[in-house]
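Notes follow the structure.
Of the protein chains in this complex, one is absent; all others appear in place.
A and B are the chain letters, set down in written order, and residue numbers restart from 1 in every chain.
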Amino acid sequence: MSLHQTSPHDDETGKKLGMWLFLYTEIILFGGLFVLYAVYLTVHTEDFVEGGKQLDRLFGLANTVILLISSFAVAASITAVQKSQKGVALGSLAASLLCGLIFLINKYFEWGHKFEIGLYPNSERLLDGPTGQNIFFGLYYVITGLHGIHIVIGMTVLAVAMAYVQAGKITPTRFALLENAGLYWHLVDLIWIFIFPLFYLII
Amino acid sequence: MEAVKSFFETPAPSRFTGIWAWLLTTDHKRIGLMYLFAIVFWFCLAILLGGLIRLELMFPGETVLTAELYNSAFTLHGVIMIFLFIIPALPAIFGNFFLPMQIGTDDVFFPKLNLLSWYLYMLGGVVAIASLFAEGFPDTGWTFYVPFSVSTQTNVSTAVFAAFILGFASMLTGLNFITTIHRMRSPKMGWLQIPLFTWSLYATSWVQLLATPVVSITLVLVMVERFLNIGLFDPSKGGDPILYQHLFWMYSHPAVYIMILPGMGVISEIIPVFSRKSIFGYKAIVFSSMMIAVAGSLVWAHHMYTSGMSDTAVFVFSLLTFVVAIPSAIKVFSWVSTLYKGAIQMTPPLFLSLCFIYLFSVGGLTGLVLGAAGPDVHVHDTHFVVAHFHFTMFGGTGFAFFAALHYWWPKMFGRMYDFKKAYIASALITGGFIFHYVPMFILGLQGMPRRYYDYLPQYATGNFLAGFGALFMIIGIALMFYNLAVTLRRERNAPADPWGGVTLEWKTASPPPLHNFDRDPEVLDYPYDFTGVKESQDNQANQDKQSKPNA
Partner (left out) sequence: MTDKAHIISYKTLLMTLLALFALTGITVGASYVDLGQLNVWVALLIASLKGTLVLLIFMHMKFEGKALRLSFISTIGFLAIMIGFTFWDIAFR
């Protein structure tokens, strides 16, 4: 029996294609929310600007920088694997996981503060205030919340990839798993790149 | 031909036996069959619900269902038919089984993911059932429109969650198919040598992949609204309920092409085989499939002419809707031209395909009535709409599903069915279908709204006739399934290529062996080249002539 050039087990490019296709679904998933954002920004421009002023830019900026660094670390880990530098690969993966953790801690304090001052879904302050701000914070929680879930998933995937690197199952010629984990993490970063100006920097 | 062990006898992975050889299999053929049984179960259930709806409407006043139960019945009928039958039916059953075979390979690219999709599908089904046993049946209709879906006390969250999971299963199947077509095609097969069913699945997969996430997030938002009450679609809190409809149809309109494209692919396979003639306009069909996938995502708001959106939007979306009709029409003309001057061999799959062309054309043309903004205002949310989408969905995809069942049954199970019963069943279904849905067109034009359990006395005749047609249809479908099911107890008697098909799935044993092909199949330069088939049939005829005098 001679079916085929390569079996799918060895087709790294195919695995990567599959991952990209999955990323497209993620882009569109967030895209649905950005449709809402675009429309409500047009309808409630003033309220969105007011809402944006109530978000803490420093938190947003810090988290942006942290995610960029983690993205860099993940990309570096792939270069390291390709160069057979296992130690560097493990180190940069650990660094990116740490960045993810700091991001979540930041998010926890940021959200916690918002809850304290009465800015949370269906809170009295939002219900009594301008309707546009209610929508702004509603979208803020839904989008950053969904993004936060993706951070958690991404960290899990990265941790698995790290275990594989540790076990020596990822080699300079077979690293699709690590690469796919990295792609997922970059996408999470990519989405944050758009969330940051649209929510924190809106004036 | 020497006997080859079929995939029924060789589990994959081989360490599993009995039921586990099915439940834990990574063989695309077994997974396809598992989908078949699950999907037929849901189909029958939804038919019964549909029958109940028709029984209630057959006579004026409350007969078998109360108003609330009626609302639940049409909601469940819609949800099950759409999410559990019609979206997965052709890709998940026949796509899984035949896509790898048509491109000359032994499985899909991600076999384990394929199995996971099946489990997600089953989980979605279980969650859908679970929604029946708490708080009350969902009663929103399959569209889950806000504000009602957010405010109703019935168990909408569970039903919505079920649809979310099913969407995930559908997306992963699409992902798998695209990767398979790109990476696992026989090296000898170029893009324009791919059979049309596989092409249609390729277009479908892209729509599944890019459109489904929109409905996922929309359904998530319905759940978020039910739990947190943010008010994203609530005007009193700054939201816009029409945006929900935009998001919903952004998926659900492309989804009708997820439903119909594979059906068109099936018909494009069957027509040339039984005309013994290469398909007319192969490239045009391929191109129109991709066109439908693209254009189909530009027209979603034609479901919303009366929702209160802007007149400009009504105009633009109406215009674009007419554009989408073009690629569908291209296909219809190609099929008819293929039949023209062909050496037609009548068989049940061809008969069902011809019914498909007729019924789908009626559905498509009445779609233009609805797509035009003026007439739509008159018939919006009436029985006209119900009749229209049943003509396309059932007369289209449903009949394509029946045709595919009859066309590939001998390949899947290695057994041929009784033609006579198949014809009778098909005729009953088609006749019943016309009796069932044509009166609805008229009722709709007369102004009978959809989704009401009662009606004014002047609509009695039409509703009675429709109920009558439903009865014939149900009998026909039962006979058809019976006719196919009884073959399972018989000997395997189907040859490798009972129809004279030339796509690769016919070049291996029926049912196929575990890895589909014993040796690399020969890929034709042109996928619908029947010269070889004609020659062998002529030779066969000559041999028969010569052998008779000797005997």
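Convention: a contact is a pair of C-beta atoms (placed from the backbone, for glycine too) under 8 Å apart; a residue touches a chain by one contact, two chains touch by 3 or more.
Computed from a predicted structure; not experimentally measured.
Visitor: In the complete assembly, which of B:C44, B:L228, B:L298 or B:A373 touches the absent chain?
Guide: Touches the omitted chain: B:L298.
Visitor: Tell me where the left-out chain touches chain B, residue by residue.
Guide: 182, 206, 210, 214, 242-243, 246, 250, 297-298, 300-301, 309-313, 316-317
Visitor: Spell out, residue by residue, where the missing chain touches chain A.
Guide: Listed in rising order, the touching residues are 12-13, 16-17, 20-21, 24, 27-28, 31-32, 34-35, 38-39, 41-43, 57, 61, 64-65, 68-69, 71-72, 74-76, 78-79, 82-83, 173, 175, 179, 182-183, 186-187, 189-190, 193-194, 196-198, 201-203.
Note that only the chains that are shown with their structure count from here on.
Visitor: What whole-Å value do you get for the distance between chain A and chain B if each is reduced to the mean of its CA atoms?
Guide: Chain centres of chain A and chain B, defined by C-alpha means, are spaced 36 Å apart.
Visitor: Could you pull out which chain A residues touch chain B in their complex?
Guide: Per the touch definition, chain A meets chain B at residues 1-5, 8, 11, 13-14, 17-18, 21-22, 24-26, 28-33, 35-36, 39-40, 43-44, 47, 121-122, 127, 130-135, 138-139, 141-142, 146.
Visitor: Which positions of chain B touch chain A when the two form their complex?
Guide: Contacts found on chain B: 104-107, 109-111, 113, 171, 174-176, 178-179, 182-184, 186-187, 209-214, 216-218, 220-221, 224, 228-232, 236-240, 243, 246-247, 250, 515-520.
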